[in-house]
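Quick one: structure below, then a few questions.
Only a single protein chain was left out; the remaining protein chains are all shown in position.
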Amino acid sequence: MKIKPLFDRVLLKLSTQENRTESGFMLPETAPNKPEIALVVAVGDGTNLDGKEIKMKVKVGDKVLFNRYNADEVKFDDTVYYILREIDILGVMDD
Amino acid sequence: MKIKPLFDRVLLKLSTQENRTESGFMLPETAPNKPEIALVVAVGDGTNLDGKEIKMKVKVGDKVLFNRYNADEVKFDDTVYYILREIDILGVMDD
Amino acid sequence: MKIKPLFDRVLLKLSTQENRTESGFMLPETAPNKPEIALVVAVGDGTNLDGKEIKMKVKVGDKVLFNRYNADEVKFDDTVYYILREIDILGVMDD
Amino acid sequence: MKIKPLFDRVLLKLSTQENRTESGFMLPETAPNKPEIALVVAVGDGTNLDGKEIKMKVKVGDKVLFNRYNADEVKFDDTVYYILREIDILGVMDD
Amino acid sequence: MKIKPLFDRVLLKLSTQENRTESGFMLPETAPNKPEIALVVAVGDGTNLDGKEIKMKVKVGDKVLFNRYNADEVKFDDTVYYILREIDILGVMDD
Amino acid sequence: MKIKPLFDRVLLKLSTQENRTESGFMLPETAPNKPEIALVVAVGDGTNLDGKEIKMKVKVGDKVLFNRYNADEVKFDDTVYYILREIDILGVMDD
Partner (left out) sequence: MKIKPLFDRVLLKLSTQENRTESGFMLPETAPNKPEIALVVAVGDGTNLDGKEIKMKVKVGDKVLFNRYNADEVKFDDTVYYILREIDILGVMDD
């Protein structure tokens, strides 16, 4: 069973190892309200409230920077997921 | 007697067993303000305030993820129902 | 003398017996800020602020679900009435 | 000297006898923040901020239901007047 | 040196004698946050943020009713002026 | 090195002598949150968020009336500058 986000929402899977990368990127884990990195695991179809479909920018597999307080948190098989609107994703990590 | 939601609202039926699935999905029942799973039992026609009809994305029978604090709660025959706008539904559970 | 609601407003007549139906529907009377059932006794013409007329969805005689805190309360001959915008009506009771 | 309301505003004259009618209508005078009945004594031309003129729904002589906290209060020759936007008038009393 | 208001703003000159007229109009001088009468001494060109020019309704010489808390106050040669958006002017005094 | 304001912003240079003019204009220097006069030293191109270019009303050299709490303050070579949106400028001083 999987979650299919509605409208322009994105489902993110938080993973602590995402916060340390080969090139040394490290997000402050103890600081509250700081952006974190997570993996995109599902995206909505981008439809807005007027029924217009807007192309989503992020895709499954992207690593993105986001703020936890802009997202709803759900747990599944001991993994933490976040659901948020794409507009609230700050940026995509570019390998 | 049934409730027919108006505009882009959706009527949800909360059921505690929905929060445990075969694949092990389990939402934290004790955490407040966390998303929950519920069953769609009725949907509005999607009309917005300008009289334009927007196709609803969810349908009766869908299991959806939503936040209780975005919904109005009503009780009927000892069952708890929630009414909320479709835009406030986070995602659809995909079997 | 009657009240004719303006714009997209609806006039509701609250009646305690509406909250118990043949099929057993019962709204929690003691809980504050919970939806209640009321009878539509008058509706506005649906005109919005731009002068555009939008067809009203509810009609006189409908039993509707609404939240008291979204409405203005007036008393007439010992009966309590509520005036609210149609968009704030949660749903229509379907016999 | 008279007050000509601007835009979509309406000038109301509050009169205590308006709150008792032949059919017995009585608004709770002691309750704060409850709707009251007043007489329309002047209306604006309905122009909105984009310069578009929208037809006003109420006219001089109408008795209307309104909330005092949505209006600005002025006194003239010991009479209390209220100025408010037409959209904030709840309804028109229909004799 | 004079002040030319920008956009849809209006410059008002407050004068205590404006609050007593031949017909006896008197605004409560001691009540805070009550409308006052002032003289229009300059008006903007009415342009809005999209560059569209909307015709101003008030003109130099008009006596208008306004609320001090919706306006910015400046002093010039011991006279108090107020600058506010035209939409915040409640009405024009009609002799 | 100079600051080029973005969008519809304007850069102002505050100068205490601007607040006393030949004709005697004097703004209350001790009162907080009162409008002040400043010199326009740079203006943005007026583009709005939709990419549409709106003609700016003020130009370099204008003396304008503005409120400090609507502006961002920067210091350069012991001079205080303010950056604010043009819509927040109350008026232009007309010699």
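Letters are used for the chains, namely A, B, C, D, E and F, taken in the order the chains are written, and counting of residues starts over at 1 for each.
We adopt the following convention: contacts are C-beta pairs under 8 Å (C-beta built on N, C-alpha and C of every residue); 3 or more make two chains touch, one makes a residue touch a chain.
Everything quoted here is computed from the prediction, not taken from an experiment.
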Legend entry - Residue touching the undisplayed chain, where the options are A:2, A:57 or A:75: A:57
Legend entry - Positions on subunit A contacted by the hidden chain, ascending: 8, 21-28, 34-35, 48, 52, 54-55, 57-58, 65, 67, 86-87, 89-95
Legend entry - subunit F residues touching the omitted chain (full complex): 1-7, 9, 11, 42, 44, 47, 49-51, 72-77, 83
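The working rule: only the chains that are shown with their structure count from here on.
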Inset, instruction - Work out which chains are contact partners of both subunit C and subunit E. - result: D
Inset, instruction - Using mean C-alpha positions as chain centres, tell me how far subunit B is from subunit E in Å, no decimals. - result: 51
Inset, instruction - Could you tell me the distance, in whole angstrom, between the mean C-alpha positions of subunit B and subunit D? - result: 41
Inset, instruction - Give the residues of subunit B that touch two or more other chains, as numbers and ranges in rising order. - result: none
Legend entry - Chain-level touch network, classified as line, ring, star, complete or other: line
Inset, instruction - Give every touching pair of chains, nothing left out. - result: A-B, B-C, C-D, D-E, E-F
